[in-house]
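The complex is shown incomplete by one protein chain, all other protein chains being positioned as in the whole.
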Amino acid sequence: MTFYEFIRGIIVAILTWLGDGVTWIVLQINWQPLTGFAGWVGGIIMSEPSINLLTILSGIITVFLIIFINLIMMMWFELKLFARFYHGRGPTEVGYAGLLQNIAHGIKLFMKELIIPKKVDKWAYLIAPIIYIGTSFAVFVAIPWTEGFYLGRKDLAGGFLIVFAIFSMAPFLIFISGWASNNKFSLIGGIRSATQMISYEIPLLLSVVGVILLAHSLSLTEIVGAQSQTLGILPVWFLLLQPLGALLFFTAAVAELERIPFDLPEAEAELVEGWKTEYGGLRFGLIMFTEWARAFAGCSLFVLLFLGGWQGPLMETSLFGMDLGPIIGLVWFFIKVYIVFGVMVWVRASFPRVRIDQLLRVCWNTLLPLGLINIFLTVMVITLLSGFGVTYAIGFALGSFFLMVLLLFVRPEVEPLPPEGTLTSGGKKERTPALRTLVLKPLWVTMKHLFRRPATLMYPYETLKKPHTTAYYPVTKKIARVYEDGVFGVPDIWRNYRGAIGLDVDACISCGLCGRICPNRCITYVEFPGRDKNKKVPRVDFGVCMFCGLCAEYCPKGCIFLTSEYDLSAFDRNDLIYGPEKLSMFRGLKPETRFPERARELPSWEISKCIGCQLCSRRCPTGAITMIDSAIYIEKYGITWDETKKRPKSLPEFTGDKCVSCGTCAEVCPRRVITMDTPDSKGGIDK
Amino acid sequence: MAEMWINLGPQHPMTHGLWDLRVKVDGETIIDAEPKIGYLHRCHEKIYESRTYPQIVPLSDRLCYGSSMSWSYTYVHTVEELMRIDIPEKAEYIRVMMLEIQRIASHLMWLAAYAGDLGIYSMLLYPMRERELFQDLLQSVTGNRLLYNYMRIGGVRNDLPDGFGNYLLKVLDWFEERMDEYEEMLDESEIFRMRTRGIGILSGEKAVNLGVTGPTLRGSGVCVDLRKDDPYSIYDELEFSICVEDGCDCWARYRVRVREMRESCRILRQVVSRMPENGEILSKKVPRNPPKGEIFVRTEDPRGEAGMYLVSDGTNRPYRIKIKSPMFVNMSALPEMLRGYKVADVPAICGSIDVCMGETDR
Partner (left out) sequence: MIDFELISFIIIASIMIISAIMVLRSREVVHSAMFLALTFVMVGCTYILLNAEYIALVQIIIYAGAVTVLMLFAIMLTKRKIMDHHPDEKEVNTFFELMASCILVFLILISILAPVFCPETYKETFDRELTSPGSTSDLGSLIVQEYMIPFIIVGIFLAVAILGGVFLAREKEED
């Protein structure tokens, strides 16, 4: 039973049921014109062409829905797998394990404004992407997923060519979109894209010719049917019979689908988004969506042509007399498509981008000759070994394998590479690459990463340190895991951490040193209740603070310190100014960082300039400066005072033990009498 | 297609940091180029004129945030040379250790950005993962992961935690295994070779004439490394070799940096084995005001030759500090390196000189 008959049966059943209902209603009403009209309409709907049309339409809608859901799964699969290759986790937030991430992307794009830039060519700009999206989905008309999956009444005889014809519309449309965007970069991107796509269509076709020769048909269903021989338990798929063709097809498909390593037209680092740059909102979303639809089509083609399509074990089961073969075939088909897609993601994670001229060089110099060689070999082997059945398959496989191994170690060189350590000669000519170093090593490295634990820390569900106050911690879920030693087990990285500033108000002597030493001037002084009005305490503006730690280092009493708290975010900038009460909150987190002993700088007075204003003694926080009557002072220290100058009433005396080197006296002295001296000095007066 | 000027403008994912590159193209080939900088100018030199010497240390970190330890070392070394003070031995060893760890971290970040630009998204994250290890090391010593404020005039801020040497050796062992993986991933990838060999040729003569320094110069065959030619700190007591490549192209610069990372591992092992157990880490004889005078000091930054010219007038604030940044000079050599290549080579070439806009624009 084919897909068409299946849908047709459903449609006929639905229509009959509806028809019976409507007929009953009309007969109840029993009004002649209405009955005639209803009869005429019913005749038209239930007629052959109309049922065909309805069947085809429903078939298309069903297929489209299946593709849609499948694409969302594929996008999730790619993101997760790709993340595994680079040691990460992929999306995990939206939905269980990130399954709804792409739906969230779609909704986000849906809500964005559709901007049409000013000077674009409106018709081309609007129509070209629509046709591009349309053709990418129209390809699925000709791709069967299981046996009997025809959207029409019978199989399309030119199956593969139809897919290819619809694919080949794409370069033209991309060119038009890039040109219509009125943007130099889009134009360059569009031109590059179109060139790449057109060039790679040729190896794509050539690599399939071998398969068509072996299967004697263009129809995809028959190609799959031709792969049903088995060699013992090993199914003889065309991957074994045509390894070179499979490799060529895979490479050309990756290039057609514009994936890394061939995605220069849309490389971020060069042209932002290439021809898609000027499209926004849902238009852009749909274009990105079709990239995956094309990827799905490409992978399905590979599976159908080389991997045996929907064939696999358990194909002959039947349930309640109904043959389950097609359904199981469907399951196998999708599994294989996902495996091929996984290989494409693997390739994406391992290789850098190829430059556009190198890309084209690979196509014309390497892939095209290989395609022709493949055809030649295929024809030769078929004519020589025909009639031997499976033996010819073995011969074929061996021959192609030998050829591939040969090619892996041969590289067609334009110019030999200079040995390492010598000057290159201007370096303008490049070589075509050899397949061996191209593929093996990087793939091996990324493959190893698939089996390692990801290195991503899922903050805030896994943190490196428990925060001390959850009141300031904007977490909505319980913290699941705390890695005290970091993710790789580093010893005690929090001991010296320079996080939020904490204050011990009782120990503060209001020396003002922290505010003076701060490079960004983020510490100001405010009054604190319970303290003398002149003994102000610091207030820190965390919006400016750069957590350098100089205030903590220079504080003489160690009353201001840096804790290991790091979460200080707030919604309002003014909430970031922490007054002394808020700073005292971190009192319990005082670390045991030991700073080395610093050279003490002590003040010294050039006493002849002093005017006795007493500011230094009044402002000194520790009381190291006292004012003595000037007569006693002169006698005590034996200073000769210049009698022409007015002698001040009292002069400052300095006791070095109490001094904390805060430098307040030097700052406030109006006549710059005081200098903070070199470390060898003892301070005091400077005669 | 006619000749036109393309603006690889300030808002561009390729340009690391904020600068503008205008290239004149004929079809696909670049005929001329003109980098435009200044978007990140933060008036460092003017700010320094109104800050005291200890206050400038955390600000000098922010000159190049990718390798901040080396810039604060340059500043602190300049002031110490002017003040003519001696640094205790253990402090010197700690400083060299921090500098080499910073060199490895900076080169790892370069490698990640370079490979990411060329399209290997997995290679963007492997060096970052290793860099996390080094940043954890730096966090356990200094308390911060990117902008350390660790150097002080006369020594360093605080001592190393216990067992640091052993853990550093473990990290180095792990790291050298991983380096083998990176080399497999990149050296043996034909596409990477295709994109970097023969690209961005800057011959040795031209490099010297343009004043280029650092790995860019050593990749052009000129054997100049300030750690050997004009040694500072304890570099003259350590055994290491200068990494020079003759290729003059992006591949050579990539190889130079990778080999420098290995040499830094070697230096670190020597430092760990030779470091004195106990010792002072901050000199007690640091005057508040340096003597009047001027001095120019240069060090080997991960990007080249970093220099500071300090003019002091005897007060506790510098009269003038002029910062010579290696990236500023290397970037002026960019038009020479870009001429004749394709537009698609621009990320490869600009990435290979390791752009850091913080020190270019100051």
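A and B label the chains in the order they appear, each numbered from 1.
Throughout what follows, a contact is a pair of C-beta atoms (placed from the backbone, for glycine too) under 8 Å apart; a residue touches a chain by one contact, two chains touch by 3 or more.
These numbers were taken from a predicted model, which means no experiment stands behind them.
Of the options A:F164, A:F595 or A:W641, the residue whose C-beta touches the omitted chain is A:F164. Looking at A:F110, A:W123, A:F401 or A:Y461, the residue that reaches the missing chain in the full complex is A:W123. From the options A:Y86, A:F175 or A:Y279, the residue with contact to the chain not on display is A:F175. The set of chain A residues touching the chain not shown comprises 49, 119, 121, 123-124, 157-158, 161-162, 164-166, 168-169, 171-172, 175-176, 179-180, 182, 184, 187, 191, 194, 198, 201, 218.
Rule of thumb we're sticking to: only the chains that are shown with their structure count from here on.
Put simply, the C-alpha centre of chain A and that of chain B have 28 angstrom between them.
Within the complex formed with chain B, the chain A residues making contact are 82, 85-88, 184-185, 188, 260-261, 263-264, 267-270, 272, 348-358, 417, 420-424, 426-431, 433-434, 437-438, 440-442, 444-446, 448-449, 455, 486-488, 490-493, 495-498, 517-519, 546-550, 553, 562, 593-599, 601, 676-680. Partner chain A is touched in their complex by these residues of chain B: 4, 6, 12-14, 28, 51-52, 54-56, 58-59, 115-126, 129, 132-133, 136-137, 139-144, 147, 149, 154-155, 157-159, 161, 163-164, 167, 181, 184-185, 188-195, 197-199, 201, 221, 245-249, 280-288, 316, 340, 342-347.
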